[in-house]
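Contents: one structure, followed by commentary.
Note that one protein chain of the assembly has been removed; the remaining protein chains are unaltered in position.
Letters are used for the chains, namely A, B and C, taken in the order the chains are written, and counting of residues starts over at 1 for each.
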Amino acid sequence: MSETKKLQIALYWGAACGGCDVAVLDTDAFILDVAALADIRLWPIAVDGKYADIEALADGELDVAFFNGAVRNSENEHIARLLRQKSRILVAFGSCAHLGGIPGLANFFTRDEIIRTAYLDNPSIEPGNRTVPTPETRVNGHTLDIPKFYQRVFPLEAVVPVDYFLPGCPPAPDQVRAAILAIATGNLPARGSVVGASERAVCEDCKREKSEKKIGRFYRPWEIIQDPTKCLLEQGIVCLGPATRSGCGVRCPNTGQGCRGCYGPLPGVVDQGAKVISSLASVIDSRDPEEIERILDGIPDFTAIAYRFGLPASLLQRRIRA
Amino acid sequence: MQSCKIGVYICQCGTNIAKMVDCEALVAFAETLPEVALAKTYKYMCSNPGQDMIVQDIQANGLDRVVVAACSPRMHERTFRNALQVAGLNPYFFEMANIREHCSWVHDDPVAATQKAKALVRGAVLRVARHEALERKTVDMCPEVLVIGGGIAGLTAALDIADAGHRVHLVERQGSLGGNLARIDLTAPFLNAARDLLTERITRVTESERIDVMLHSRVVNLDGFIGNYRATVEVRDADGLPRKTEFLVGNVIVATGYQEFEASRITHYGYGKLPNVVTSFEFELMLRHGRIQMADGHLPRFVSIIHCVGSRSQEFHGYCSRVCCMTALKYAHEVRSAIPGCHVSDIYIDMHAFGKGHEDFYRRSSEVKTLFLMYRKGDRPVIRRADPGDTCDMLIEVNEQLSGETIEIPADLVVLMVGMEARSDAHEVARLVNISQDKEGWFIESHPKLDPVATTTDGVYIAGTCAAPKDIPDTVAQARASAARILAKVARGRIEVDAVYAEVDEARCSGCRICNDLCPYSAIEFDAVKKVSRVISAVCKACGACGAACPSGAIKARHFTDAQIFAQIEGVLL
Amino acid sequence: MSFEPRIVGFLCNWCSYTGADLAGTSRIHYPPNVHIIRVMCSARIDPTFVLKALAQGADGVLVCGCHPGDCHYTDGNYKAMRRFPLLKRVLDAYGLEKDRVRLEWVSASEGQRFADVVSDMTERIRPLGPCRIRPGLQADMAER
Partner (left out) sequence: MTRTISIDPITRLEGHGKIEIFLDDEGAVEDCYFQIPELRGFERFVVGRPLEELPRIVTRICGVCPASHHMASAKAVDACFGDECPPVAHKLRDMYYHAHYIHSHIAHFYALAAPDFVCGPDADPAIRNILGVVAKVGLEIGGRVIQARSLAQRIQAILGGRTTHLVWCLPGGVAKGLSAQELEEIKPMVKELGAFADFSLHLFRQVVLGNAQYVDLILNGPYTLDVHNMGLVDRDLAVTFYDGDVRVVDFLGREICRYPPRAYAEHVAEHVEPWSYLKFPYLKKRGWKGFTEGLDSSLYCATPLSRLNVAERMATPRAQEAREEMYATLGGRPCRALLANHWARLVEMVQNAEMLERYCADPEITSDRFRVVPSRITGEGVGIVEAMRGTLTHHYTCDENGICTSANLIVGTTNNNGPIHMVTKKVAQAMIQPGKDPDPAILNMIEMAFRAFDPCFSCATHSLPGQMPLEVQVWKGGERTWHAKRGP
């Protein structure tokens, strides 16, 4: 090739909220640099494109595809496979693609439970309704398809091989900027690595004062007025900061709320929630089984806190179905 | 992970393993496992030829990992690690699969047992592939020794160490040395005076320049690790006021002894209510005062000795206190000598006379017309006050086993042979020096047979009756053994500490400080400048609590890493 | 063939593993369903290990440590004691049957107790049938 080829990139989504794309927009003027640096072949928020355009690409024609969102239905999976095929580098962009994200909380329920709540059992549903969406419907002699709603949510990696993971819900714009630059310059770590995040936990960047920990009581965040200078955990407010990669800019603890782990587990940790169990419980200040139970009662619904962003990527992945 | 060459050795343990586990099938199975270069089975892997086989295979075949499926690693892990070392391989490239204690000895279906053995071997193979070479560190060994307890065990150990030229700190709770032995008159079976045994030792100890005796004292804290313990002792001065003193020692001997069973717990012996029912220690006091008498000062005409008071019973202690039978015979002997014509009856369950000269002593005692009555365990004799017209103070009813009859005998004095039990404060001592107790409260040895004076804490030894009931020769032997063990280590000057400890990857530590308060040994320090936590490896005892708790995965429990345990989990789920 | 539960046992070296050894030296028979993994202290048992075993196909997980107050490492078993109820809450949220995961204190002298625990646990898991975690996850992939 005689002239330097511009980077061919695509941004696309699965079951997502759009926050990841907003995070890219939040790089502000950097977007203009990206436009100069690369051909954005596909970015539905700002640039036209559709499935057929991806399909028309040669295999590996894209240098990088950023996939945000989880895999919730057959359409998400289809796009994921297509992008994998067309891209040299596939990046799981944001918590949902990385770990399943908040949509992954649906893995505590079955498909039927979700459908029932959405379409049958709720106070504003049409009286007497018994209709629920179905993958294939015959209407007036026509067939209408909608994607198959899977039993559960998958992270991107469960469906296709992923080269890099850019964590965060959403990824911090600075990290997005750095990651795109790293890719543009080929300055990348080994495949399979997490990029755009620290190798240390959120506490590293958290300015709150930390000391030895002993927790005699957990508080729900609204139950006490917290000290803005002290470690939240030491005040009994559940914070996943110690078990979560930094890189977010300590957004939640700085606001006065405990971290919920969107940047995912630290290197080598296979189950973020298990680490939260282990660390949090270890510092409970009691040796009496009944008192320990009482202290733990101070964290209702612990599981959905510990696995807020990572349930589909956890070891057990979902609630066991009968 | 680099690929490796694993040798797998299946021990038949004579027939202990082979009779339940198909060792050949296990070999064939092991050969199919990833990275296994060779698999063999042998009669006794722990034997010299067995170890040689490993050494030769390592050298000839370039093995770099070894799995031995045999007995418990608590038995022979050290043996095989040494073999690896001999062969020039890092000793931590070794893993044992426990197919004897956990398999062949506890299962009765050969098919299921073999299947389980395969799973255990697979776990070990997958694990060992992830083992890392670990280097042991050496630290200075402080030659001074702390001896806790000034009884015969403590005195003996202290003298041996002092005689070898090292300083000893001897801490005794009481105001005098000698312990329980000082309460005894003559010893069985050779009837040496206890006083003679003790006096010479106490004199030497108190006069020794190298032994610092602290009476009315107790150890209140012990920090550190082998070679480098810091002891804090609370000493009472002349006015009885406590003051604390601190000193460094390299090793500790725990020789805190026993306490006697509280006889009043067996209510129908009437101890504490019937004036002429006494314990063996009270009887010793009479002997030492030279007069065997009833509470009213009269000489007894009928003396009964009851064995196993508190011992060998379901309600109290299940074990035998070991010294009482011979002591009882000694009493019979002494009563007969002191009060000729006095009728002595000896009420026992079995007569335990297993020591040197004991059987002979028993035979001689039987010849002095002692009436032996055998009762059944759980069917204790009953003592009651005699009626006013009777010629004796009490009557004892015994269901006599040999005759099969219920016999009532008169008694003016009843001696209860109270057993030994762990001291009520043994628990505090155990925590202080970080050793374990068994369910009866006795301190647990490192190995009941092969390492009976060491404990699970390096540098802490046990001697005498704090570990279990024993007689004087055994106590003294243990005391001298622990002293010898310490002297051997002190002689080397430096001590190798285990390579298994936790370490913090500072590049991964966020300084969250979750771990800081978890270490029971305060081995974790926080660097306030770098804002990271750090493990002082020499202080770490490798429990792994911090590794499990570290939310960042920044703490690695060496030799028990996540990767190793995950591999083993995968492996055992065959 | 009848269902034989596969149970992974995590035992502390000083009490429970020694207790299991004692069951062996005492020739106390018990079912062969528990496969023991030795750790130095029950405090080393990261809840991840339990989840990992379940995800790998274990039908049950047994965690054993020294009796409270008797830890070789002073208070390691209290750490296990604190983590376990939280882990149980999580497993409950995942829908796991309670009997599949168990924490027991077994001392070095309790060979019989170890054998009893294994027998009891095996018999409680047997009627539950194989744990559905692993086949469930495999079915998820197939269902897509």
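FYI, a residue touches a chain if its C-beta (ideal position, glycine included) is under 8 Å from a C-beta of that chain, and two chains touch if they have at least 3 such contacts.
Since the structure is predicted, the reported quantities are computational estimates derived from the model, not experimental observations.
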Chains in view touching the one left out: A
Contacts of subunit A with the absent chain, listed as residue ranges: 12-13, 15-23, 25-26, 28-29, 31-32, 35, 40-42, 44-53, 72-73, 75, 101-103, 105-106, 108-109, 113-119, 122-127, 129, 131-134, 137, 139-142, 144, 146-147, 149, 169-170, 220-225, 228, 251-252, 254-257, 260, 300-301, 304-305, 308
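By definition in this document, only the chains that are shown with their structure count from here on.
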Identity of the most central chain, Cα criterion: C
Cα-centroid distance, subunit A relative to subunit C, in whole angstrom: 32
Whole-Å gap between the CA centroids of subunit B and subunit C: 28
Whole-Å gap between the CA centroids of subunit A and subunit B: 55
Junction residues of subunit A, two or more chains touched: 269-270, 275, 278, 282
Two or more partner chains touched - positions in subunit B: 518, 545, 548-549, 562, 566
Sites on subunit C touched by subunit A in the complex: 46-48, 50-52, 54-55, 68, 75, 78-79, 81-83, 85-87, 89-90, 93-96, 132-133, 136-137, 140-141, 143-144
Residues on subunit B engaged by subunit A in the complex (per definition of touch): 507-514, 516-518, 526, 531, 545, 548-554, 562, 566
Subunit C contact footprint on subunit A (complex, rising order): 74, 77, 108, 150-152, 154, 158-159, 269-271, 273-275, 277-278, 280-282, 284, 286-287, 289, 292-293, 296, 301-304, 306, 314-321
